[in-house]
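Entry: subunit A
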Amino acid sequence: MTDTVLETRGITKSFGSLCASDGISIDLQAGEIHAVIGPNGAGKSTLIHQICGGLRPDAGQVLLQGQDVTALPTAARARKGLGRTFQISALAMEDSVLENVMLGALGASGRPWRFFVPVMGDRTLRDRATAALERVGLQDALHSRTAALSHGQRRQLEVAVALTLDPRAFVMDEPMAGLGAEGSKTLTGFLDGLRDQAPILLVEHDMDAVFALADRISVLVYGRIIATGTVDEIRRDPAVREAYLGDPA
Partner candidate 1 sequence: MKKLLLTTALAALATGAQAEVKVGMITTLSGGGAGLGLDVRDGFLLALAQSGRDDIELVVEDDQQKPDIAVQVADKMIQSERVDVMTGIIFSNLAMAVIPSAVNQGVVYLSPNAGPSQLAGRGCHPNYFNVAWQNDNLHEAAGAYANTAGYSNSFILAPNYPAGQDALTGYKRMYEGELAGEIYTQLGQTDYAAEIAQIRASGADSVFFFLPGGMGISFLKQYADSGVDIPVVGPAFSFDQGILQAVGAAALGVVNTAQWSKDIDIPVNQAFVESFQAEFGRLPSLYASQGFDTANLLISALEKADPSDNDAFRAALREADFDSTRGEFRFGNNQHPIQTIYAREVVQEGDVFTNRIIGVALEDHADAYAAECQMP
Partner candidate 2 sequence: MIRERYVNAALLAGLLAVPLYALLVDEPFTITLATRAVILALAAVGLNIALGWGGLVSFGHAAFFGIGGYSMGILAFHAQNFMPLDLGFMVFDGTKSMPVIWLVAIITSALAAFLIGLLSLRTSGVYFIMITLAFAQMFYYFAISWSRYGGEDGISIYIRNDFPGLNTLVPIQFFGICFAALVLALWLNARLVASPFGLALNAARQVPVRVQTVGLDPTRLKLVAFVISGAITGLAGALFADLNRFVSPSMFSWHLSGELIVLIILGGVGRLMGPVLGAVLFVALEHFLGGLTTHWHIALGAILLGVVLFARGGVIGLLCGPKGQS
């Protein structure tokens, strides 16, 4: 594990007197799943926003494949290979499943400025989209309206859209949220295989999934990383137990 794909260097972000990110340095290596856990209000969302481009850090840098992307907007980071899924599904609910994935493929192609050709007739885009749907097992729901999908299916669709981009790194914001035990298990299995394609920065509340998937875990409390290590290291870390699990050491 020497190939750093995604990295933050001391990023800091304050909202008024509240310091939501306090010098966070975190990295994602090729082939790994790196989980970020922390109690509510620890600053996980703020961190993700800064990595993906929704927020500009007050200080520090974000690097993607060694390149400084701190000043780039979300769309540019996506084009450089950052694939993201959302905690609350961000899908075009009025559209079909295929259309949502086609959007990803279209973004990957970088050619949205075509006004007269039917998008559905574009074989390249369509192949790319259907391939992604097959990966997540949604090939049968191709023409369903997204609004009609189950919660679990929407999660799968989120991942499929990210897959069409063929990203260098995934950033996933609580993909297990709202899934039942069965759904979590399926998705866990799927993500397990995904790490070979691109490493995953996983922000997650579901500890079973985290412990099952993560190669490394970072613990975020009040805007600071208090510990980073393997699952076992984190389980044993007294600071984590105290701060996060509330156990007196």
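One rule holds in what follows: a residue touches a chain if its C-beta (ideal position, glycine included) is under 8 Å from a C-beta of that chain, and two chains touch if they have at least 3 such contacts; residues count from 1.
A quick word on the picks: all candidates are chains of the complex that A comes from, given by their letters.
In this text the structure is predicted, and so the values were computed from the model without any measurement.
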Of the listed candidates 1 or 2, the one touching subunit A in this complex: 2
Contact footprint of candidate 2 on subunit A as seen in their complex: 52-54, 73-76, 78-79, 83-84, 86, 90-95, 99-100, 102-104, 106-108, 110-120, 122, 125, 145, 161-162, 164-165
